[in-house]
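Before I ask anything, here is the structure I am working with.
Removed from the display is one protein chain of the complex; every other protein chain stays in position.
As written, the chains take the letters A, B and C, and residue 1 is the first residue of each chain.
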Amino acid sequence: MNLMQLTLLEQAVFVLAALVLFLSFAMLAQARLLAGIHVFAWQGAVLAAATGLVAAGGAPHLFISAALTLALKALLIPWMLHRLVRRLELERHVEPLQHPALVLMAGAGLVIFSYWVVVPIERLELVTTRNILSLSLAVVLIGLLIMVTRRQAVTQVIGFMSMENGLFLAAVAATHGMPLVVELGVAFDVLVAAVLFGVFFLHINESIESLDVDRLNRLSAREDDT
Amino acid sequence: MNASAWLLVLLQALLFLLGAPLLVAWVKRVKARLQNRRGPALSQPYRDLYKLFGKETLVAHTASGVFRAAPYIVFASTLLACTIVPLLAARLPAAAVADVIVLVGFLALGRFFLALAGMDVGTAFGGMGSSREMLVSALAEPAMLLAVFTLAMTAHSTNLASVVDHQLASGLILRPSYLFALMGLVLVAVAETGRIPVDNPATHLELTMIHEAMILEYSGRHLALMEWAAQLKLMLYGVLIVNVFLPWGIATRITPAALGLGLAAVAGKLLLLGVLLAVAETGLAKMRLFRAPQFLNFALLLALLGLLSHVILETGA
Amino acid sequence: MNALLIAVFLPLAGALVLALVRSLALAGWLNLGFCAGSLAAAVWLALQILRGGDLTGDGFHVDAFNVYLVVLTALVGLTTAIFSRPYMAHVCRDGQVSEGRMRLYHSMFQGFLFTMLLALTTDNLGVLWVAVEGATLATVLLVSLYRTPESVEAAWKYFILCGVGIALALFGTVLVYFAAQHALADVAEGLSWSALYAGADRLHPTVMAIAFVFLLVGYGTKVGLVPLHNWLPDAHSEGPTPMSAVLSGLLLNVALYAVVRFKMLVDGALAATDKAAVAGHLMMGFGLLSFLVAGLFLHRQRDIKRLFSYSSIEHMGLMTFAFGIGGPLATFGGLLHMLVHSLTKSAIFITVGHATHIAGTQTIEHIRGMIRTQPAVGWGLLLGVAAIAGFPPFGVFTSEFLLLSATMQSWPWLTTALLFGLVVAFAGLFRHLHPMVYGKAPEGQQPVAANMLPVMAHLGLVLWLGIAIPVALSRWLDQATFLITGSHLL
Partner (left out) sequence: MPADFPLSLLLACAAVLLALGSAGSALGTGRVPGAKILMFLLLGGAGAAAVSAGLLALASPDAAVGELPLGLPWLPWRLRLDALAGFFLLVIGLVVMAVAVYGPGYVRDFEHGQDPLPVLGAFTGLFVVGMLLVVLADDAFLFMVAWELMSLSSYFLVAFQHEQAANRRAAFLYLLMAHVGALSILLGYGVLAAFGGGFAFDAMRAAQLSPLWGSVAFGLAFVGFGMKAGLVPMHAWLPEAHPAAPSHISALMSGVMLKVAVYGFIRFTFDLVGQLQWQWGVVVLVVGSLSALMGVLYALMQHDLKRLLAYHSVENIGIIFIGLGLGLVFLATGHPTAGVLGLIAALYHTLNHALFKSLLFLGAGAILHATHERDLERMGGLLRRMPWTGLFFLVGCISISALPPFNGFVSEWLTFQTALQSWLLEGGVLRSLIPIAAAVLALTGALAAACFVKVYGVAFLGRARSRRVRRARPVSRGMRLGQGFLATLCLLAGVFPTTLLQWLNAVPGQLLGRGLSEATAHGWLWLTPIAPQTASYSAPVVLLALALVWWLSATLLRRGRVRAVRRCDPWGCGFGSGLPGPRMQYTATAFAQPIRRVFGLLFHVDERVERDDAGLRHQLHVADRAWELFYAPVVRWVQAAARQVGRLQSGHIRVYLGWSLGTLLVLLWLIS
């Protein structure tokens, strides 16, 4: 397909979607904690913008979810994470990635894979949405990849949230948002989740004096080890 | 016919009772002669029995009722076993009461109580004898049954009368199966009647004795019954061998002449058998207890060969 | 409709009220009362449905299938509340939990029930998702109620894994919505299950297939399908025992319920294509895998609650397998198994709660000679495990019998795998059970004030179902079977 057939707005949405994916990669590669949080905030912002554009493109109810996204993903959650990090004196925390090249290759592979997955959805009027679906799927998978590759609890949460971003992207771009009640419910859940994450950081920190999830493996001792 | 037939059964039983000691005496005598001794008179066993019946009967304090009942049961079961073997005449009603398997059962019953009696007093020897006796019999019984099955499958019957009939009817046929079965049965008989090389009735040497060890505590009439039963057993096996495998001469009709002929025939055959036994016992030596199983396995093998050769060679299939 | 609203929203009210009640004793009774109320409403609702047929509207959809689970949920909720009152009081007296957290506990207990009932009755797939996620959020704090390092760790794993899973489920939901937009006339009800079911054949097959994968992985994580199960034993073993009871007895069912609902849609969408049965096959694969693996896991446990949570995985695998086979007989068996498993398993967890109080630990090695220390508990455990292991005359045998015969009809060779799994699981359970219940009582273990009424009630019901299935219930189940498979069994 060529972008010529699309309106300017749609093109803009495309660009922003691509940006979201790029930011996921940035998160995947980011070693410094604070920087990671910032990248995440930016992703939220871009997502909000994309939502706004789609809304402008004739789905007014999306303005609300755009606002929600902006408030939650770009401002509130990053701020909370920031506070926690400062409270736990983790500002200087750096978590270098083992084999960064490999991880980035994997990320790229996931992108290709997700495209390959959605290709069979062949319907002309869907082409645009289909490709955006593949993007958002890629974002989701990369978010999962981040959680797999990072040992830092905070980074894991960031990965988790960026997965949610991917979901939003799909919801917004492919289906012009979900019904309002669902949007609200999801937003509420995300909020509660964020709060709970904060609570858990404290608990974990006081139980193992760090947020290294690899050290959370006492329970495996509850089974025979042979 | 029927009444006289039953009378004949009783007569046979009587003959067994009277003949058994004689057979033993005969074997002893021939043996003695083979060993250049004069040996006891043929009447010696009768005298012994008479003496024992007259003697006082001692029973150990530790013995229970089983000990006192055993002699009678042993004697009775052995005698019953004898009554169903065709001695003079083939077609006797007693054979219908119990077939050859029951005969084996009778012997087993006697042996069961004999062994129990051995353990009853609570001395070391009795137990030893019982243990050995049960081992020997356990190995001998299958061999005997296999030998019997060979006959039974040829005659399609386990009724001894019918088997003998079948033999007579089919005339003299050289059957390899019979040959093997016969040899097997002979070995079993040797083992079961406690003759050399498995056991030695003439010895009281603790380490070797089997039968004697069990009846060590018996005396008086009890001992007499036990001895008599042993003699009956020997004669029983003898008659079984000669009359089932070579029944010629046995009476098929109940007439004095035929019966007389039958008596002569069986007496002759038994005497011959006795000589053979004596010769064998003179030639062989008593073997160790744990060689006895090999001896009996050999018997089992022979019986099995007999059966297989019957299945393979003698039946059209 | 009123019955429905009462049944669903009474627990919500309960959650709010109990968040405010300070007195522990009062909270316990209130908790019980709310559960009783919602059970009554649920029964009333069930009667309405069974008489008047399905009930759809206002974003709710209630039919024989989910009202069945509604009643079950309310029932187990009530019995667990009965058990939880003295149990948690005991815990609180031990000082393991502070007053404040007891309030949290009671409130979240009701909140959890609310999310369960909402997830069951709602017609909106989005709301279904929200409710299931809400269930996670409600329970995650309860898992870490004791604040021990282990419990925190367990809660964290539970939270992260289920969060990720549920996120994937949301992606699947989005895809379904996406497919709906091009299939349904009215985009507004693109998430209404009933509408989607009506137009299932028009949904885009490929999208639905992809969506189902996400939904299966997502909700499957909550069902506890291997290899997505890892959170389950941790969460079950570390949380307070009443929580384990409802998690095993209810949450897993609801997640499976969600999977089945989506399967119905996907089957409709794929009916025409060459991959018509793909959903069923995926479920069968997952189910069988979970069944066998969990059976082997049983052999390696040291913690009594982990032991039984693995057994839950095993049985969920069995049910997933059954629904995967499809067909009236298997589905009937699966539904029945849901019932008997929930009843038996929650009874077992209740008994285990008492046993751990007697022994003062959850380590199997230290739980010994229960029959001697407190016969009621020992026998309860013994009979409960015998029931869950599938011994007649308990109902688990009946449902397993149905499943086996269904398997023999459609997949004869898989039957051997099932039987193998059953034997392995049985051995795994009993080798641990034996020393726990039998033998001499260890020194210094005192009987506790155990309320075995719920256990007896559950096991009694299971026994009854094993000896004779009442006609009404079989009609009910048959109706549900008809909804799921489109054909009657009776």
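Definition applied: a contact is a pair of C-beta atoms (placed from the backbone, for glycine too) under 8 Å apart; a residue touches a chain by one contact, two chains touch by 3 or more.
Predicted, not measured: the structure shown is a model, and the values here were computed from it.
Trainee: Touched by the hidden chain, which of the shown chains?
Mentor: So, taking every chain into account, the missing one touches A, B, C.
Trainee: For the chain left out of this view, which of C:F65, C:W193 or C:F297 touches it?
Mentor: Once the missing chain is taken into account, the touching residue is C:F297.
Trainee: I'm checking contacts with the chain that's been left out. Which of B:V30, B:A191 or B:L304 qualifies?
Mentor: Here the residue in touch with the unshown chain is B:L304.
Trainee: Residue by residue, what part of chain A touches the chain that was omitted?
Mentor: That gives, for chain A, the contact residues 113, 116-117, 120, 141, 144-145, 147-151, 213-214, 216-221, 223-226.
Trainee: Against the chain that's been left off, what residues of chain B make contact? List them.
Mentor: On the chain B side, contact with the omitted chain comes from 53-66, 68, 72-73, 75-77, 79-80, 83, 96-99, 101-102, 105-106, 108-109, 111-112, 115-116, 118-128, 130-132, 134-135, 137-142, 145-146, 149, 152-153, 156-159, 162, 216-217, 220-221, 225, 289-290, 293, 300, 304, 307-308, 311-312, 315, 317.
Trainee: Need a quick check: the contact residues on chain C for the chain that isn't drawn.
Mentor: Against the left-out chain, chain C lists 156-157, 160-161, 164-165, 168, 209-210, 212-214, 216-217, 221, 226-228, 230-231, 233, 275, 278, 282, 293, 296-297, 299-300, 371-372, 375, 386, 389, 391-393, 397-398, 401-402, 404-405, 408-409, 412, 415-416, 419, 422-424, 426-428, 430-431, 434-435, 438-440, 466-469, 471, 474, 489-490.
Keep in mind that, in the parts below, only the chains that are shown with their structure count from here on.
Trainee: Classify the inter-chain contact topology: is it line, ring, star, complete, or other?
Mentor: Chain contacts: none of line, ring, star or complete; other.
Trainee: Once you find the CA centre of chain B and the CA centre of chain C, what distance in Å lies between them?
Mentor: 78
Trainee: Quick one: chain A and chain C, Cα centre-to-centre, how many Å?
Mentor: Centres of chain A and chain C (C-alpha means) sit 31 Å apart.
Trainee: Mind listing the chain C positions that touch chain A in their complex?
Mentor: It is residues 59, 124, 126-127, 129-130, 133-134, 137, 140-141, 144, 147, 149-150, 152-157, 159-160, 163-164, 167-168, 170-171, 174-175, 177-178, 181-182, 188, 190-191, 204, 206-207, 210, 233-234, 237-238, 297, 300-303, 306 of chain C that touch chain A.
Trainee: Applying the document's contact rule, which stretches of chain A touch chain C when the two form their complex?
Mentor: Chain A residues touching chain C: 117-118, 120-121, 123, 126, 129, 133, 137, 140, 144, 147, 153, 156, 160, 163-164, 166-167, 170-171, 174-175, 178-179, 181-182, 185-186, 188-189, 192-193, 196-197, 200, 203-204, 207-208, 213, 216-219, 222-224.
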